[in-house]
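For this view, one protein chain was removed and the others were kept in their places.
== chain A ==
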Amino acid sequence: MAAATLVLEDVSKSFGAVRALRSASLTVQPGSIHALVGENGAGKSTLIKIVAGVHRRDGGVFELNGEAADFSSTAESKAAGVAVIYQEPTLFPDLDVSENIFMGRQPGSTLRIDKQRMYAEAAALFERLGVAIDPRRPAKGLSIADQQILEIAKAISLDASLLIMDEPTAALSGVEVERLFTVARQLRDEGRGIVFISHRFEEVFDLCDTVSVMRDGEYVSTETIAETSVEAIVAKMVGREVAELFPKTPAEIGDVVLDVQGLTSPGQFRDVTFQVRAGEIVGLAGLVGAGRSEIARAVFGVDGYSAGRVSLNGAAVAKQNPRSAISAGIAFIPEDRRKQGLVTEGSVARNVAGVIRTGLSRLGVLTSRAENRAAGPWAAKLEVKTSALDMRAATMSGGNQQKVVIAKWLVTQPKLLIIDEPTRGIDVGTKSEVHRLLSDLAGQGMAILMISSELPEVLGMADRVLVVCEGRITADIARDEATPENVMHAATHRDGHVAGATHSAAAGSADSQEVTA
């Protein structure tokens, strides 16, 4: 028997204080399609990036086609025959789609690209995938689905011995998924090894031969598809009760705090209508790129919108004016806290006091003493574990950074908190502290709009789940009716109407008030 295409044993990897992988293992045989499943944060993407040469492992065995491998760049892994389709497309918007596929290895020679052949080969690839994309058009402006098709075409053209697909179907329609599967089966029959990462179990069972489960950065099990079931896999993936991790306690739901009517921004989102009440946590679910963050940014006023209305406690919130949103009582914690929410080079106190700076300054001068005085009580309340308030925020762990960001906004005493991916990049242990904090805030009567890609987090924390698909709200599901299946279905079907969902977005959401924990 030939050597396994890919062998990973006991692989570990840490990013600072966060242990992304503890002991991950995966063995892929040639001529098979191997499913890799696990919750978000289980370490699948990190494992893939080690194989792809983006990250380097800290320890463990890594073999490719029977030979020891250790890639320090993506070029090395590519040369060794690894093709990766990443979750989020990585394209060159200014270049045409054919160049995007063949960049760096265009047909012809290094000093003479054969453009006619390049366009012909791209057209042939698109035909094989059954899509109508003009090989000469720029990648700019392609839909997410078409971008994903482009990634697939790129990977296929590499003629690799190992093809890794990280949620390739997330943005694809049924027809396109079928075509992709046909191609994947062809590649398998040619003797290549394929790794398929997906959250859609029907696809895993339809396409794959073997399935490996990961949880919290560790290998759990490997089975052949024929000998297992969806229930068995889910049990292994979760391995614990959802309630343990996500302690949302029932809170009294009060009046409408945030009222969004018909919000539209061309190309981003369309006719978005929803409400958030006091004491309520509303989860905004959907695929990456569906427009959730864009909606949040528009509500807060960072971005503009072409039609619609946002009001807080009945008073209209000015459009495209974050300052008036803050003074109206909205707090916004963006997705990438290092980039957008936290001055990482600044001290904890400066970060916390930053928002209310004008109120603290005397004669226009802001002193460190005044900053420390204002920040002290808040950081203490949130149990931010920093030795001193003048410690630099960059040196703290992800969980503590997130708490500093939350503290920063609590100083303004907001009525509505919008939080985008509250626990991204945070250790499993620290996650529950952030969750408890959010739950407490809701208990004190704050309205919370939470965007999250982690389904268990949405299902565990949210009183109500709004699902966004391609810029539209496709479902509004009350807590006790929300299941991974109906949320995922709504997230992938723009036409809406999900069985079991209370679709009341337009009529207001009075019926989803009574929430049981």
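Please note the rule applied: contacts are C-beta pairs under 8 Å (C-beta built on N, C-alpha and C of every residue); 3 or more make two chains touch, one makes a residue touch a chain; residues count from 1.
Just so it is clear, contacts and distances are computed from a predicted model.
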Choices "Succinate dehydrogenase cytochrome b556 subunit", "NADH-quinone oxidoreductase subunit J", "Autoinducer 2 import system permease protein LsrC" or "ATP synthase subunit b" - which one is the UniProt name of the chain not shown: "Autoinducer 2 import system permease protein LsrC"
Contact residue for the chain not shown (choose from A:S12, A:S45 or A:Q106): A:Q106
Given A:K13, A:K44, A:R57 or A:K78, the one touching the chain that is not displayed: A:K78
Chain not shown: contacting residue from A:A20, A:I50, A:L64 or A:L91: A:L91
Absent-chain interface as seen on chain A, which is shown: 53-54, 73-79, 86, 90-95, 99, 103-106, 110-113, 115, 131-134, 140-143, 145-146, 149, 173-176, 266-267, 270, 470, 493-495
